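Submitted below is the structure of interest, expressed as structure tokens.
Only a single protein chain was left out; the remaining protein chains are all shown in position.
Then we have chain A:
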Amino acid sequence: MLSTTSCLANVNCREKMPTAMDEEERKLQRLKAAVHYTVGRLCQSIGEDHQKEFSRQVIAAIAETTFRQCDIFAKDLEAFARHAKRSTVSVEDVKLTARRSTALSNFIQRKSEEIASANQEQRDTRKKIAGKRKNKDTEMV
């Protein structure tokens, strides 16, 4: 079935394929480790607030659960974006994933408004700076 011309290409392919999968696996491990790190710090901080300590086993379990929850979130986000005929996940998609709990919904709504107003402030600041520069240039005689 393989033609002789594609033979060489396939040899290269076979050499590349295991490494590509290893790279994917390594990438996933790095991400898991990053999640585990932040979860650990968060749990330690929350534990201190309540004078309780999280065992390594519990932190690992929370980290693993968080990692798996990301999979669920990601698949939902992708489906919502696709449904809206977009290839880029938007804030509206994120809001939808928070729909199951009213408290969570409201929290995410507030956060999205904070982000939007922070963006607006940034834009206003940039305009001011650009305006000042313009005036400076015209003043230089």
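Methods note: a contact is a pair of C-beta atoms (placed from the backbone, for glycine too) under 8 Å apart; a residue touches a chain by one contact, two chains touch by 3 or more; residues count from 1.
Everything that follows uses one rule, which is that contacts and distances are computed from a predicted model.
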item	value
Protein name (UniProt record) of the chain left out of view, among "Cell cycle control protein", "Centromere protein X", "NADH-ubiquinone oxidoreductase chain 3" or "Very-long-chain (3R)-3-hydroxyacyl-CoA dehydratase"	"Centromere protein X"
Which residue of A:A20, A:V58 or A:A84 touches the chain not shown here	A:V58
Option from A:M21, A:A34, A:A84 or A:I129 whose C-beta touches the chain left out	A:A34
Residues in chain A touching the chain absent from view	27-28, 31, 34-35, 38-39, 41-50, 52-55, 57-58, 61-62, 65-67, 69-71, 73-75, 77-78, 81-82, 87-91, 93-95, 97-98, 100-101, 104, 107-108, 111-112, 115-116, 119
